[in-house]
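First, the structure itself, so that you have it in front of you.
Only a single protein chain was left out; the remaining protein chains are all shown in position.
Chains: A, B and C, in written order; residue numbering restarts at 1 for each.
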């Protein structure tokens, strides 16, 4: 039964529990606040989106290129979807960031995962925004009457 | 060393399990959102391709998935409101449990309404 | 083995130890050794209050407080010490307030005060509001506040270090009259690190003992499992005397059968005791202050009611604490914790039903003798340079033969502070005393002995026999027969103790081993208590001999001093020598004690 026993333990802290340097500024607070504010707005945006896409008219069966073109003809829906895209992506990204912080213990793993997350987020937001702004009802394959 | 103490499950109460639900639904929605933006982006490439993708959404299997997703969104949304009330309403921490029951009731009602309409459309049209 | 060097080493991190540490830590390099995390100390269990003649709610002054303390202790109190305590009480409370203690407040915002047993206006005229309190968790708030201030001052703690030996060296010295004697000096302490099983020797210029009480010699007790009288036991083994050990306080209101305390503050807030006839029996025993009579009187009254068949319950073995006539909101705001104890542990709802209570072993009035500067004495008047003691482990003696409620939290603050200052000041002028050869030899042999023991006796069994016999024979009522019975049982247990074995042979957190060591202290102390009680053939304060029911000032108005002495035989016990020490009188002459 020879086991090595660590040195006297008084006030010894397992390195795992040593806190890193203090974070500066109020980023975490703002992120927290943003989660709640964006959450409230997202409820309206997402419920409106789901309702108009899936509940009224023919619901899911009615969705197609024409449906999208019809919607984005109105600046209101353009703005609606743009806001939803941004808020949901930022909200979701921040959420996933917290989750990574929680469960990825190694610093390097954390950095990698968050790197991938941010790249994906930027890509999706930029892509989505471009799609909404540069939407062209007469893209190849369009069978809309105005083309 | 601490593995031995954390290996087993903590039973927790409603609060903990609702948080687990909130977290899981949050991630699910996020992953879906990534895909959803990509597929919607097809409208910028080719209208036919977009329609083709959307038509897969219209199959019964995808409709079921879609229903699940909405279930997740509804829970996440209502529970999100509960969390906001817990944070900002003075009595929020006191009534968190009652609010959770409220969330679940609301969730069942709204989800039932949605599911009936959505599934009848999805299955009806095929 | 490791050796550490500190100016001041404090043994114990309860109220007394941490109050000392706050003073000493700011003046000298100080280490606090404690077998529990500081906030686990039993000071945190204290409920009712800490008294001081602040006169915040009604007229009061420290002289009345002095008088009450002396009378409460049945005149066995050293009056100079009582004066010091009552006078410094006011600053002790204010110090705590300044450190942040959240006392309950009066409508004007001052510290609120409540009544407590034996505290009176103008020498016994009526009960007075003297106890400062924080709901019914005054001790908790004191312990937390002191720990907080230790954190503030960066006090060095060695948590879960059991001190098991005191290192004393002896020198030849001469008294003023030319007679030679052996002067003891303190070199340090030996401790056992629970986490690793290693011994650590702490060399120190000053050592303060603040290791608390010894309630676990009894079965029914309000004291924690860890209050095994280690400090007293260590001092006794190191050849120091123990003073007034026969005086053990039994608190009237322990939850029946469990011993968990319901504060006297409950009676201070208006609760009363009733017997099986529903009678408020204290009207018969103490017509003036009734339920708020000092603890020894109330405890005896209760035991007497039970003995005479007026006890309640199926076995008629307890009486009732009645709070039902009080306003529920009032109870809820002033006594939230104890009502919860009644609910949790007995399933009784105190708002509507009276609570079963019976006296429970509570407080050791005796202990390591010190003077008013907290310096430990090696005999009646020779100070051991560098060795101090404060709190329940010590006997100054401010409590005499019976402590008044709230005077202990006061004691630990007043004398804890004094000890901290004195020990630090001493360490500035003194040098280290050289450690003896192999300082840890005694402890390591003792531990090896237990670890390698192959006997058949089990620690838990011996301990429970000890505790039962002490409850049965050395409790509220004692007489020659019962004390002799206890003595014989203890003698037998001591023999069996040599033949123990334990199951845990490891080095990590070997609590099995330490329980065996603690049992050794308990046996020593139980023996001293019993022998001292046999020796005092009178009744006084907490010590009530049915065969000698009266106080006998002529023969016994003096402190008892028990020494360990291999040669001596007292009351048929070999190894204990009894001596006496005069009581200090300043201004109050003994009177009959009536309330």
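Definition applied: a contact is a pair of C-beta atoms (placed from the backbone, for glycine too) under 8 Å apart; a residue touches a chain by one contact, two chains touch by 3 or more.
In this text, contacts and distances are computed from a predicted model.
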item	value
From "Sarcosine oxidase subunit gamma", "CoA transferase subunit B", "succinate dehydrogenase" or "Branched-chain amino acid transport ATP-binding protein LivG", the hidden chain's UniProt protein name	"succinate dehydrogenase"
Among the chains presented, those that the missing one touches	A, B, C
Touch criterion as defined above, residue of B:12, B:60 or B:124 at the omitted chain	B:12
Candidate in contact with the missing chain, chosen from C:100, C:449 or C:549	C:100
Among C:354, C:416 or C:520, residue touching the chain not depicted	C:354
Residue of C:134, C:204 or C:573 in touch with the missing chain, whole complex considered	C:134
Hidden partner interface residues of chain A, rising order	1, 3, 9, 11-14, 16-17, 19-20, 22-23, 26-29, 31-33, 98, 101-103, 105
For chain C, the residues touching the chain missing from this view	36-37, 39-42, 44-45, 57, 93-94, 97-100, 102-112, 114-115, 129, 134-135, 137, 140-141, 144, 148-149, 151-152, 195, 224-226, 256-258, 260, 269-270, 272, 274, 276-280, 283, 312-315, 318, 320, 322, 325-326, 330, 334, 337, 341, 344-348, 353-356, 458-460, 502-504, 506-512
Residue ranges of chain B at the interface with the undisplayed chain	1-2, 4-16, 18-19, 23, 83, 86-88, 92-94, 96
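The rule we apply is simple: only the chains that are shown with their structure count from here on.
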item	value
Centroid distance [mean C-alpha coordinates] between chain C and chain B, Å	61
Inter-chain centre distance, chain A versus chain B - centres from mean C-alpha coordinates, in Å	14
CA centroid of chain A to CA centroid of chain C, Å	63
Junction residues of chain A, two or more chains touched	none
Junction residues of chain B - those touching two or more other chains	none
Chain B-facing residues of chain A, complex	16, 36, 39-40, 42-43, 46-47, 50, 54-55, 58-61, 63-65, 68-69, 85, 88-89, 92-93, 95-96, 99, 120, 124, 127-128, 130-131, 134-136, 139-144
Chain A-facing residues of chain B, complex	2, 23, 26-27, 29-30, 33-34, 37-38, 40-41, 43-51, 54-55, 57-58, 63, 66, 70, 73, 77, 80-81, 83-84, 87-88, 114, 117-118, 121-122, 125
